[in-house]
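Note that one protein chain of the assembly has been removed; the remaining protein chains are unaltered in position.
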Amino acid sequence: MLHGALLGSPHAHARIKSYDVSAARAAPGVHCVLTGEDFGDHRMGAFIKDEHAIAKGKVRYVGEPVAAVAAETEAQARAAARLVEVEYEELPAVLTPEEALAPGAALVHAELASYFKVFEAVCGGNVCSRTELAEGDVEQGFRESDLVVEGRYRTQPQAHVSLEPCGALAEVDAAGRVTLWSANQSVFRVQANVCESLGLPMSRLRCLTPRVGAGFGNKMEAHVQPIVVKLALATGRPVKLVLSREEDFEIVRARHPFDLRVRTGVKRDGTFVAREVEVLLDGGAYADDSPGVLGYSLLMARGPYRIPHARCRGTLVYTNKLRFGAFRGFGNPQVSFATETQIDEIAAQLGIDPVEIRRKNALGADDRWFGGQALASNGLRECIDVAERESGWPARGAIRAAPGKRRAMGFACTAHIGGLLGTGAIVRMLEDGTVVLNTGAVDIGQGSDTVLTQIVAEALRLPLEQVSVASPDTDGSPYNWGTTASRVTYTTGRAVLAAAREVERQAKAHAAEMLECAEADLELLPGGVVGVKGVPGKTLPFVAISARAHWRKGGPIVGTHTWVFDQPTVDPKRAVAVGLPFPQIGVYSFGALAVEVEVDETTGKVAVLRAWTVADVGRAINRAAVEGQLEGAFAQGLGFALAEELVFDGPRLVNPTLMDYKVPTSLEVPYALHAHIVEHAEPDGPFGAKGVGEIGINVVAAAIANAVAAATGARLRELPLTAERVLGGLLQREAEAG
Amino acid sequence: MSALARLHRPATVEEAVRLLAGGDGERTRLLAGGATLVAMLNAGLVDPAELVSLAAVDELRGIGTLPDGGLRIGAMTRHRETAADVRLAGTLAVLREAAARIANPVVRNMGTIGGSISFADPAADYPPALVAADAAVEIAGPQGRRRVPAREFFVDWYATALGPNEMVTAILLAPRAPGLGSYDKLYRVAGDYAIVSVALSVAWRDGACARAGLAVGGCGPRPLHLDEADELLRAGRLGAQAARRAGELLAAAADPLDDVRASAAYRRRVIPRMVERALAAARDELSRTA
Partner (left out) sequence: MSTPYPLALQVNGAEHRLEAALGDTLLTVLRDALALTGAKRGCNQGVCGACTVLADGEPVRACLTLAHECAGREIVTIEGAAGRAQALQEAFVETGAVQCGFCSPGMILTAAAMLERTPRPSADEVRAGLSGNLCRCSGYRKIVDAVLRAAETGAP
């Protein structure tokens, strides 16, 4: 096996004039050196196909891979990569959305108009996508309002920090077909990205997934897979490349920084009337999932509330920085930080309790989501009730802080979709009556293998240990868009349940013939047995049925089901949408969060002491896994709220290490982290289940900011809430108070 | 690719110094606990040809009591041992508290006091604590042994008073006096280097302050310390006014940078606040124990 290594661009924006790979090629152990010249003009991209497998013609951010080496050892590969010489002609770089939108700004993608786009993108210049979603008459709404509150908010780039850095291993067989193992969230997105960017027929690439050390969005689209496949094709040898932590920070993707302007109009009694939102997103050098993040953030910008008049618009801009992309929450944490803290400002100005104003405006069972989609299940009000009750919110006035500290609670509400696109399942009964499930869904640690196994076991009344899950494999698995959008339990679970039902149907058809009775008279009994209803002893084990199917009649029992989420996001009679890339999106989960924080008066440092995170997940198929998602999302949100930030000095990321980029430890996340599950069954969800992967992160920053504001009187509109910012706010309030 | 060609394991300090002197200058490095040096090796930030491991030098291990009642902390003493040593009490408690705040339990099990101070990161925990406690650093070199006060040992960003082919062999502490030591650290998340740290060592006898040592970490090229501030605190018996003045003096003397942890302006703002808090806590403790 050979080892791969990359050479990154030293420039944010430059034309590549020439390469000299002679020294690298001559270095010890080197088998192959590739540059953009070795790659055809093929581009990949989930929404806009704007990205080559490796920089070709020019570089667009610092660190962008410009050359790749395969050598006998990793050390040799890394040493040789540094010997590749690239002659650049530096171009002016645009490092912020403002710079990129300025007249005469250098273009990150001069050929943008010619790129293939999977949706009706409104784009041009450095604008990658412009999206608008509106309902009602927002001007009229503000005229009808008694109070209008507005604010500008900023959020920071956050890194995923999946503990396992991205990596891939590719091998070419004698016929030239490639097998690719990689850390990913979708073998099918890997296949599509590699094949698009290398110009390979999809049938020539098989993608597999070993266990994955978490994803959170950064392994959904391509990372090093296209380059590794190309190295394997070029050398005819297996090639492995695992990014260092620094490279993983510098060249994969991160959460978008948002610049938001939010304006909300309300009646004196706290009734929400109008909301206007304008967001500006730094998308970095490639579109990646950014158009989706923009569109989704706007869809979430009205929050889980009745606001009859709303207009939300956003602009996504190319800059010469690392691409920003999918990250748990997908734009919702950023927009919710603004909207959910603004609601507290409104509540304060009106003298209404923050929970009360949310309850008053919460979407109810008959309400629709922004855009017009009906909500088949909605447990929001119960979530609010549970968070309020469990946290002791009404008694929070009695909270006392130690000298030098301040304590207070904060609250926020949220919703999130789970769904999107196609998925399938194959449930096979083996000769011995045990069952193998194959969905192609990648378990990135959230526990979907367990949950999907439980669905099959429940449907077929089998013990869990008689159901196994096949590893995702583009050769053998049905299509699965991926482990993203909080979707696997809901979408794949539905497919799994339907496929299991098909297995039941086939098994009963066999049993009816074997027992000489009507299929309708049969039932599944625990332990993999079909029996005649009401006739004890008249039973057949799966093994007998499966043997007959395999060896004598009918053929092996295989249940399959595929489907695609097809409910429209927007009802054109209710809403206007432009440039929204999600015509069909998903079903809604709801949540509420209460937190208690302590602020240190000396330094401004914030500690979260307790938290109650509540979500309506339809039906919790595995309670521990649901709690694990809520708790883990809370911790990641706590990092976003208080500490995490990718810091750029000009074009260069200055903290691409875990020394300098800090994620919460066991001492930052409170042990008093209470996850509560609310179950309002989604009628078409598997056993009523809907998504939970992301919802727990959405309003962590907002709830903490609300608590900090309650503790200090300081309303902070920029994340993270560092000790520095909080102390600044605290001292400013003290100065104002004289 | 590492050019490392020799890994020596001397048994004595003298042998270690000889190996250092016989090596190729910067290309020969001492290896203590590895917590910093191996991370730098991994990242390609250093490329030594020879390493001199101190793991087998018995003399460098552990904490011993000196004839005068003072303590000698061998350079290879792990942070975990220092954090757990009950002899580091009274005026010397500052050192134990600082040791307990370094990184995390696993790194404290590896990292050594000699390695840490030789690297001399001014945001690290030991430097201000040693300065506050007025410790001395024992150094061995080709010319034999010498002692340097901690207050003179740290000379600049990642730079010490160690000369060519010299190494730290121990930290020397005067006998502990009644009083207290404290170490307060402001950080982003547990285990991070300090944004600002405040180390305090106070000798207190018969209701009077015999000696005060105050140092601030994370706010410039070396631990921030002013004799004038110490004297103010002593003369003012750690009073609130003296504390405020000392904090202001230190803030004015600070030379912090903007970095990923915080801005320089914030550090200047926080120094007097943390100093005042440390002294208020000290007054409390002394009044309780008096």
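As written, the chains take the letters A and B, and residue 1 is the first residue of each chain.
Just so it is clear, a contact is a pair of C-beta atoms (placed from the backbone, for glycine too) under 8 Å apart; a residue touches a chain by one contact, two chains touch by 3 or more.
Predicted, not measured: the structure shown is a model, and the values here were computed from it.
J.: Of the residues listed, A:272, A:590 or A:634, which one is in contact with the missing chain?
T.: Checking the options A:272, A:590 or A:634, the one contacting the hidden chain is A:634.
J.: Pick out which of A:245, A:261, A:360 or A:652 touches the chain that's been left out of the picture.
T.: A:245
J.: Check the options B:11, B:39 or B:66 and report the residue that touches the missing chain.
T.: Of these options, the touching residue for the absent chain is B:39.
J.: In the full complex, which bits of chain B touch the chain not displayed? Write them out.
T.: Counting only chain B, the missing chain is touched by 1-7, 31, 34-35, 38-39, 41-43, 51, 53, 55, 103-107, 109-110, 190-191.
J.: Could you pull out which residues of chain A are in touch with the chain that's been left out?
T.: Touch with the absent chain occurs at residues 75, 160-165, 211-214, 216, 242, 244-245, 444-447, 624-625, 627-628, 630-636, 657-659, 663, 665-667, 669, 671, 673.
Rule of thumb we're sticking to: only the chains that are shown with their structure count from here on.
J.: Using the touch definition from the top, list the residues of chain B that touch chain A in their complex.
T.: 1-2, 43, 104, 186, 188-192, 195-196, 260, 262-263, 266, 269-270, 273-274, 276-277
J.: Of all residues in chain A, which touch chain B in the complex?
T.: Against chain B, chain A makes touches at 75-76, 78-79, 246, 404, 602-603, 605, 643, 645, 647, 654-655, 660-668, 722-724, 727-728.
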